[in-house]
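Got a structure for you, questions after.
Chains shown are a subset, placed as in the full complex.
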């Protein structure tokens, strides 16, 4: 479409139906997204494999459902995060095939990559970190990447983690999810050669300050290959993991 | 060596010179690093391409020089970060070939990958962010990856960044270094399909709180493919970028 | 009234019915607002175009309704902010002509200036910032200034903003409303010659710290023509914008 | 120049020397600043009256002097802020006409508007706030706007401020500079109809937290027409004041 507009204009010039000055003026005022940046945006849609995600927090069920429906029309897959049951019910009414992942609080439309294998290993420190870990898992799988999840491997029971050392050696990216003191990513990065994406969670109490303690721990890790995302941001970790995998595939 | 010990013990058992119970006991007490974890560590040395880095802050010149010398004996390349001139002078005395990068405050030994090309694009927002950006550059190059650096492209002069859109489309990883309000990584991630590693710097004054404002901005970015490292941690960003590139090469 | 009192006293002196010393004493004890400061206050009412605004948070519906009624008697227009449905119901009972703007949580009495034109451009970064953006819009319009609002132009979709560059060139004041990382005002101020009033919102999660991240971003902007107001303070931004416009009209 | 390039290309098309498809492709890759955004930037230079300012903190004397010299070549006026004596000496060597304002820590080149009159009133709370107030004054004057400065009118001596009520009524913008508890802007905005730009300073001790107390006070003011800038940001306040005045002149 953009290109069509541009070509049409240039054809007018080529045909002598529009003089050069008027064309220059028109080009100067072409909305930017029609020349270049939208192309980048288009590239993003193509390369990132995922056009947009619905963050449901602070949206009404009907708003969320309406956006879900629009994105569905633009093509599968569709992902909504931070969705409660009310939002799911509203989505299901307009998109009956939509699927709800209650613990991950995600709604998906489209095929999920397999769980129990693949380039991404998701580790979570405690049971209470599960919702964030599962948001990361569902998000990774809807983006097309297989995931293995190992839960309850916090540093207070490190040997459980060590028992999975094979996984640590064969995966490409580890997403380490931890609240409380948030030491899991440091320890994983110290023990393995894997790339680690650290997700602090708001799990804890008292001086955990809803994830601040875990966040600071992760930012200050003395193990160097850790990238940190926002507190409870399971989806962000998945998007980063997917981008890392894609970046390798493209080269 | 480890393996030798283990084989020796097993040969004793095979030869009947050591009974099974004593062997079991001995094996239970084998230092862990001799069986498995050290192997992982060895893997890390092999795959990460960089055994250890000297963080000079809080070390005396002679301590830093001594560690530099030991690492040199283990083989090139060697990297020391946060090194002032005094430390460099001490290092040069024992390792005359060591090279000092004053603005980056780094000392290197070994070949640097080319600047002005390669998979890593380093962007910095302002002149004052240069030391951190250059620490990232030197660190990336000593790890063997080519780097293109573009400086002074903060969001107050966004069009300078947009002029480099080709770079944004062809690199594999962007390291975006910014102090003050720290908005550069968000804007880059919004405009391009690149993976972004965000490095907040302590540049700024007043309510910048020595990098806190930039750090929070980066963690809260609404653009999803951003991994954040500690304030002023140029080396950490480089190590993460290198790990991302390697992770692609291995698969 | 004040003036009357003062004139009466002076007439007594002029008529010789009160001696000079007693008059001096009486004048020394005249309540201050009756001599000078109330005049300033009166000036404010005249020049600011808006005598007082009801901040409903923490008021009971009947308290809010009662104040609304009193202000109505002092003359239109009347504005109440942070008003929920219960407060509106109570106000409507005593001022049936009052009008409720649900998403902006405002109650107004009096004519609103047009939306879709005028000297004020309101930009908001995401859907969740709408309530604050609309409080700013309604507040600006009840103060008599036309407003154009453009929503969902956060830095993750900057090209949408760039498509509106004409608006950025022709408006007099931009109110930029953003939560999460709050980078919108910086970017706007970097791209356009407009004056920018920055409103951080409490939208976000985790390390957004209910608007703190956005607030710090805005205060630390490297683009210089930004004035910041309190988190979620849409009304304050509108009042500041109105004062800027009036300040030009008076000179 | 940009326009020339564009016209040349279009003429090629008009002349049939370049076909439409190749032209479309070339246009897609024209650096953005050459079509639209640079124009905006050009506008900014024209309208803001001040192309760029040198923030000297974190720059070496020679770096600062070099930038000062370049800006001088682009035309007067030139302003450098946060400049110490060493920086001034370096600047003076290359630009002998440059003038140093020691207390304001500013270096200027070009005519200053008058002090002691004009649309901007600068108030400061205490003697220790003077450097920031004077940075604001010099910055405003080099941008071409007259300034009246009244110092030492903090809320502990409010009557001194009240004695200047005429100024409060006739100026167009007040810049209120205060450290410690930072109450001055609130009080000014409560007493006068003026627009107030609030500048917190890092003056104080103990629980003043280097300007945080003053900053929070200003953001939370119950008087509505206050725009806040970063701690100690005298220049930012001046730039905002200048933009407000210009915005009136243009309409």
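By letter and in written order, the chains are A, B, C and D; residue numbering begins at 1 in each of them.
We take it that contacts are C-beta pairs under 8 Å (C-beta built on N, C-alpha and C of every residue); 3 or more make two chains touch, one makes a residue touch a chain.
These figures come from a predicted structure and were not determined experimentally.
Trainee: Total subunits of the complete complex, with 4 given?
Mentor: For the whole complex in this structure, the answer is 8 copies.
Assume only the chains that are shown with their structure count from here on.
Trainee: Would you mind listing the residues of chain A that make contact with two or more other chains?
Mentor: Residues 29, 32, 36-37, 40, 215, 230-231 of chain A each touch two or more of the other chains.
Trainee: Across the complex, what residues on chain A touch chain B?
Mentor: Residue list for chain A touching chain B: 36-37, 40, 43-44, 47-48, 53, 119, 162, 165, 168-169, 172-173, 191-193, 195, 197, 215, 219-220, 224-231, 235-236, 239-240, 243-245, 247-251.
Trainee: Could you list, by residue number, the parts of chain B that touch chain C in their complex?
Mentor: 125-126, 154-159, 180-183, 186-187, 189-191, 204, 206-209, 212-214, 216-223
Trainee: Quick one: which bits of chain A touch chain D in the complex? Just the residue numbers, please.
Mentor: Chain A reaches chain D through residues 3, 6-7, 10-11, 13-14, 16, 19-21, 23-24, 27-29, 32, 35-37, 39.
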